[in-house]
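Below are the C-alpha cells for one structure; questions will follow.
Only one protein chain is missing from this complex, and each of the others stays in its spot.
Letters are used for the chains, namely A and B, taken in the order the chains are written, and counting of residues starts over at 1 for each.
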Amino acid sequence: MARSVPVRKALVAAVAVLLVIFGAVAGAGAQSKGGVLRVGNLGEPPSLDAHWTTASITETLTNHIYEGLYSLDSSNKPIPMLAEGVSVSKDGLVYTFKLRQGVKFHNGKEMTSEDVIPSLARWGKQSPYGKALFAQVADWKALDKYTVEMKLKEKSAIVLISLAVPSNFGAIYPKEIAEKFPPEVKATEYIGTGPFKLAEWKPDQYIRMVRFDEYKSRAEKPNGYGGGKTAYVDEIRWVPVPEVATRVAQVETGELDFADDLNLDSYDRLKKNPNAHPIVSKPYYWLVAVMNKKEGLMTNQKLRQAWQAAIDIEPIMKNVAGGKPEFYRMDSSLAPVEITAWHTKLAGLPWNEHNKDKAKRLLKESGYKGEPIRFMTTQEYKWMYDFALLTKQQLEDVGFNIDLQVVDWATLVKRRNNSKEYDVFTTGMGAFYDPTHHIYLTAGWPGWTTDEDILKLQSDLARETDPKKRMALWEQQTRQFYEKVPVIRYGDLFGLRAARNTLKGFNDKTERVRFYNVWLEK
Amino acid sequence: MGPYLLRRLAAIVPVLAVVVTIVFLLIHLIPGDPVSVMLGPDATPGQIEATRKGLGLDRPIYEQLVGFYGRILRGDLGQSYFLDRPVSQALWERAEPTMVLMLSALVVAIAIGVPSGTVAAACRGSAWDRGLMLISLLGVCIPGFWLSLNFIYFFAVRLGWLPAAGYVSVLTDPAGALRYMVLPAFSLGFNQSALIARISRSCMLEVLQQDYIRTARAKGLSHRAVTWVHAFRNALVPVVTVIGITTAVLIGGAVVTEIVFNIPGLGRLIISAILRRDYPVVQGVVLVTATAYVLINLGVDLLYAMIDPRIRYD
Partner (left out) sequence: MTEAAVDVLASAAAAGAPAMRPRWLRRLLANRSVVTGALILVAFVLAAVLAGTLSTHNPTRLEPASRLQPPSARHFLGTDEFGRDVWSLVLYGSRVSLLVGVTTMVLTSVGGIAVGLVAGFSRRLDTVVMRVMDGLMAFPAILLAIALMAVRGPGVWNVIFALSVVYMPRTAMLIRSTVLSIRELDYVQAARALGREDAGIAARHILPNCVGPLLVQGSFVFAYAILAEAILGFLGVGVPPYVPSWGNVIASGKNVIREAFWVSLFPGVALTLAGLSLNLLGDGLRDLLDPRLRVQ
C-alpha cells in the first residue's frame, strides 16, 4: 500500500535535512580544493633534474613532479610507489618488478618499462645512490610492458632502499628525455608522473607547479613520503627569498604561506604570532667539514685528526642554534636518532674531545708548517658560515692557519668537484636511510674518500643481508670513521619552518617538506 | 631644433662606442681564464672549447672587439650560462620592476625636493629654510640601504603598516603594487630629494633676485603669486637638468634597494649574476644601464633645448 503523500514528503524533507546537517558537519573539517600555495625558498635550485644533484632544494622540488619505483613510509622503510610490487628469486639475485598500469606522464604518455630502464640507467651513472646499487647489478631488462627484471652480481641488502631514497633519486622520466640528456648534463625538460607538473620557471622570480589532473594516486592512505597523494591546491608557487629575515617576515605578514630554513632566532616571535606558527624539523642537518683527500694539505691524516681533536663542538652548535638548546643535539652517531635502525651509541670515540694539547701534538706530528688551509663556505646557508667562522677561530688558537673563502652556494657546489680549488668545505648531511648511502664514505663524492678499509666495509654492508650482522659492521665502520677522519662531524642541528595557520594537512614528521595532501583553509 | 638634435645625436655616438668598449674589456680583466671560471671546474674540455668559440675568445682581441660591436648592434647580448636563455631575454623579464622602482623614487624625490627647495628659498634665512636644508643635508649623507633597513624595521616589523619586502606588478594588482612600492620608493627617493631640494632652492633664489620678479612685486602681486607663478616656472629649467643626473644615481641606488626589498629587477639580477659568475649577464646589465643613462641625458638636453631656445644656438 502506498504511503500517503504528506508522510512521504515529510520523510524526504527529513532525509534532506539530515543530509545537509551531515554534510555540514563532515565538511567542517574537510579539505578544500584550490588556491595558490606560496612557499619561500632560500634560493634557486641548481637544477630540476632529479638525477643530477644531491642538493636538498632540488630534492624537495623534484619530489612533487617526479616519482620513483619505491618510496619511504613513515618509519623510513621502502614501500612501492610506481612499482606494484616485487618478487625476489630464492637465491636473492633476481628481482622482478611489476609496474602499475595506467600511470600517465605529464605529457599524456603512459609510463611503461621502456621508460623505466633508461631512466634508472641514467640515474645509475650520476647519482651516488644509483652508482652504489648499479655496482652490484649485472643487468636490467624489460620483460614486458609492465614488468622489469633486475639481475644482481651478488646478494644485496640495498636494492629497495636505493630505489626508495628521495634525494637524488631514481625518478622515472619518459624514455625520450632520459635518452636525450647524458647523465652529466642537466636535463632541461621536466616531465614526470607526480601529482604536480611544472608550469613555469622564472629564475629568481618563482617556480610554478600546477596540479596534474590525470595523476593516478595510490589507493592507500598517505604514509610518510608514499601512499596516496592528493594535490588539493591548484598551484604551488616556490619563491626564492634569499634574505632569511625577509622570508620569515613574509610568513608573518601573510605574503607567504610557508617558509623553510629560517634562522632560529625567529622562533620566539613566531610562537607569539596569532596567524602563523613555527615548526621544528628534526632531523635537519648534521654539520660536517669535508676534507679534500685527493690532493693538498688535508691528504695528511694526522692533520685531519688534529682538526678533529681541536674543536669544541658544543659552543659552536649553541651559537648556530641561536643560543637555544632545543635546537641542537650533541651526538657522535653517524645516523641521527630519528633513523632508529642505524643509530649507534658507542663510547670512547675521539669526537668532541676539544683537547688542545692533543691537537697541538698531532699538528706537530703531521709536519704542518703553517701553510694556509683553504676552507670554503657560504653565507647562503647561514649555519654553514657560522660554524666555519667559529671553527676558524678555534683552530687558529691551536696553530692552524685558515684561509676562509666565502662564496655563494652555487659556486661552492661547482668548486667542490675540483680537487685543486679547496682543502675543506662546509656542508650539512641529511638523514641517510641506509649505511651504504653515506655519500661521504664513497670515492665518487667530493672529498674523495679512497681509504681501502672504509671502502671495503661499505661493500660488505652492501652485500650482507642479515640486519644484526649489518649493525655490527656499521659500528665497526663508525669507529673507523673517527680514526681515519674522512670528514669532521659536528653536532645535529634542527631546523625552523614557519607556516600560516590556514595551511592544513602538513606532515611535519618527514625530513623534507611535501605539499601534496596539503590544503589551504578558506 | 632639427640641427641641434642631429648634433647631439652625433655627439653621443662616440660615447656609446666607449661604453661598449669598456663593457667588452670587463671580461678581459678577469684574472685567469674567464671561461673556466664561468663554466666551473666540472666542465669538460669540449664544453670549454665550445664556449670559448661561442664567445669568440679564440680570436685575436681586435677581431673580438669588432665582433662584439657587431653582435651588440644586432641586439645580441649573448647567452646566460646559469639561466640557459639569451641575456636580452633575462634583462627584458626584469626591466619592469626596476623601471617602476626608479619612476616611483623619482616621483617621491621631486615631490619632496621641489617644494622643500622652493619653500626654503621663499622663506630664506628663516627657521624653515635652515630646518629644511638640514634635513636635506642629512638626506645626502644617510646611506640609502641603511635607511631601507630602518624603514623596514619601523613600518613593516614594528608597526605592520606595510609589507617588508616583495614586488607585485602594477599590471596584475595596482593597489597591491602601490603598497609594496611605498617603502622602497621612499628610501630610494629620499636620498635624491635632498639634492633636488638644494638645487631648487639655489635656482629659486637666483630667480627671485631677478628684475621681473621685483617688477611683479612692485605691481602689487602677492608674495605667493610671485613665488609660484613666476619664479617657480623659471626655476624649473635647471631642475630638469638635475633630474637627468638624479636618474643616473637612481639606477645605481636601485641595485641596493632591490636587494633589501627582494624586488626581482635588474639590480638583483646583476648581483646574482656576479655570485654565479654569469659574466654575459653582468655585461648585459652594465651595458643597458649605461646606454639608458646616455639616452636619458640626451632626452634631458633636448627637453632643456625646447624650454630654453638660447641653448640651441650654442
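The rule we apply is simple: a residue touches a chain if its C-beta (ideal position, glycine included) is under 8 Å from a C-beta of that chain, and two chains touch if they have at least 3 such contacts.
Remember, it's a predicted structure, so these values are computed and weren't measured experimentally.
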Task: Touching the absent chain in the whole complex: find that residue among B:110, B:132 or B:256.
output: B:256
- prompt: Where the complex has a chain not shown, which of B:132, B:152 or B:168 is the residue touching it?
  reply: B:152
Task: With the full complex in mind, choose from A:158, A:244 or A:487 the residue touching the hidden chain.
output: A:244
Message: Please output the residues of chain B touching the missing chain, sorted low to high.
response: 14-19, 21-22, 26-27, 29-31, 137-138, 140-143, 145-146, 149-150, 152-153, 157, 245, 248-249, 251-253, 255-256, 259-260, 270-271, 273-275, 279, 282, 285-286, 289-291, 293-294
Field: Hidden partner chain, residues of chain A it touches
entry: 243-245, 263, 265-266, 269, 315-316, 318-319, 323, 379, 382, 385-386, 389-390, 393, 404, 406
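Please note the rule applied: only the chains that are shown with their structure count from here on.
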- prompt: Mind pulling up the chain B residues that touch chain A in the complex?
  reply: 40-42, 44, 82-84, 90, 93-94, 152, 156-157, 160, 163-166, 259-260, 262, 264, 268-269, 272, 275-277
Field: Residue ranges of chain A touching chain B (in the complex, touch as defined)
entry: 44, 184, 188, 202-205, 241-243, 246, 249-250, 253, 255, 407-408, 410-411, 414-415, 417-418, 420-421
